[in-house]
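And then subunit A:
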Amino acid sequence: MPDEIKSPSASPAGEPKPTADQPAVSGGVKAADSGSVPSDSTVPAANAPSAKSEVPAKAASAAPATPPAAKPAAAAKAPVPTPVAWNSPMVAKLTSSYGSGIEPLTYAGQNYMVVDRSLIPELLQVLRNEEGFDYCVDITAVHYLQREKQFDVIWVLYSFARNERIRVKTQIRDGETLPTSVPIWTGANWLEREVYDMFGIKFDGHPDMKRILLPDGWKGHPLRKDYGILQQDNEWVQINLGIESGQ
Partner candidate 1 sequence: MAPVATPFFFYLFAAIMVIGGIMVITRKNPVHSALALIVTLLAQASVYLMLYAPFVAGVQIILYAGGIMVLFLFVIMLVSIDRSIRERQFNSQWVVGLIAATALGGLFIAVYTKGTNIFPEHALSIVESDNTQQVATMLYGQYMFPFEIASLLLLVAIIGAVVMAKKRI
Partner candidate 2 sequence: MIDPNSSLSHLDLETPEKPFLDANELVINMGPQHPATHGVLRVILRLDGEKVLGLECVIGYLHRGVEKIGEHRTYTMFNPYVDRMDYVAAVSNGLGYCETVEKLLNVEAPPRAQHVRVILTELNRIASHQLWLGTHALDIGAITPLFYTFRDREEILKIYEKYCGARLTTHAFRIGGLQYETYSGFEKEVKNFLTFFRPKIDEYEELLTTNRIWVERTKNVGIISGKDCIALGVTGPVLRASGVKWDLRKAQPYANYKNFDFDIPIGQNGDTYDRYLVRVAEMRQSVRIIEQAVEALPEGPIMAKVPKVMKPAAGEVYHSIEAPKGELGYFIVSDGSTQPYRVRVRPPSFVNLQALDVMCRGQLVADVIAVIGTLDIVLGEVDR
Partner candidate 3 sequence: MGQVVQYIRSYLSSDQTPGAAGNMFWALVYIMLVFGGLSVAVIAMNWLERKILAHMQVRLGPMRVGPHGLLQPIADAIKLLLKEDIMPAEADGVVFWMAPFIVVLAAFTVFVVVPFGPTHAITDMNIGILFMLGVSSLSVLGIVMAGWASNSHYPLIGALRSSAQMVSYEVAMGLAVVSAILMTSLNAEGTGTLSMIGIVQAQQAQGEWFIFKFFPLGLIAFFIFAVAMVAETNRAPFDLAEAESELTAGFHTEYSGFRWSLFFLAEYSAMIAVSSIAVTLWLGGWLRPFPNLLNSSTWDLVFSLFPGVTFLLFAAMCFYNAVRMPKHPLFRIQTIGLAGFGVVLGLIGLVLFLPAVSMRVQDIFWFAAKVAGFMYLYIWYRGTFPRYRFDQLMQMGWKVLLPMGLGVLILTAGVALLQQRIWHP
Partner candidate 4 sequence: MESMLHITTLHYLVLGAALFLLGVIGVLTRRNVVIVLMSIELILNAVNLNLVAFSRMWGGLHGQIFAIFVITDAAAEAAVGLGILIAFFRNKETVNIDEVNLLKW
């Protein structure tokens, strides 16, 4: 019975042969995997020069590289969702007290608010103490190289009492710092350290602001879009092995 149903689904692996042939199928998957492995080395190589030569175009370069025709086709299939305003009693309360600093939005059924950097410690404190967002799920950041305020810093918060998950998002410039939220949620400690490690965003008042995943002597912050992946390796090779080309 499943076999009949299977054919209309037209899954990538067409043959429905059971048990014995499964390894063969997985072999196909493995081939796809291993096909991606060589590109692992080529992609950074391609990135490194671009990071050096033309800095702003880098982030956008991925999209134009693919055929532009594919984009409208994909868009036509599913209606493009856009963020819409998010209305709730809590949001109303917050906007009334903070005014235009908060822009509450909903995207794909998920609520988030873009807030001004100046509101940050206060608003998070209010969210935790008064609105019951007692669980800081995650703190992370996104780098937009061509924007003036280069970084989005995002707090993912959850409230056990309301069973609700929201995101707080703020935008900061490169080199700007943020106040720490460790006094608000103890668990923010490592998360903020990881943001610092990966993006170089410092958090003022953090008890132990140092790298967490990368070694202390690491140069640069890898998740920035202008980070040259080979830079660290090349430097090491040049210094320690004395090879000028770095490879």
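By definition in this document, a residue touches a chain if its C-beta (ideal position, glycine included) is under 8 Å from a C-beta of that chain, and two chains touch if they have at least 3 such contacts; residues count from 1.
The candidate set was assembled so that all candidates are chains of the complex that A comes from, given by their letters.
Bear in mind the structure is a predicted one, so any value in this text is a computation, not a measurement.
Asker: Pick the one that touches subunit A in this complex: which of 1, 2, 3 or 4 is it?
Answerer: Touching partner of subunit A: 2.
Asker: Inside the complex, what are the residues of subunit A that reach candidate 2?
Answerer: Residue list for subunit A touching candidate 2: 1-3, 5-6, 8-13, 16, 18-19, 22-23, 25-27, 29, 33, 36, 40, 43-44, 47, 59-60, 62-63, 66, 70-71, 73-75, 77-78, 80-83, 107-108, 110, 128-130, 132, 134-138, 140, 142-143, 154, 156, 160-161, 163, 165, 167, 183, 185-191, 194, 198, 207-208, 211-215, 222-223, 229.
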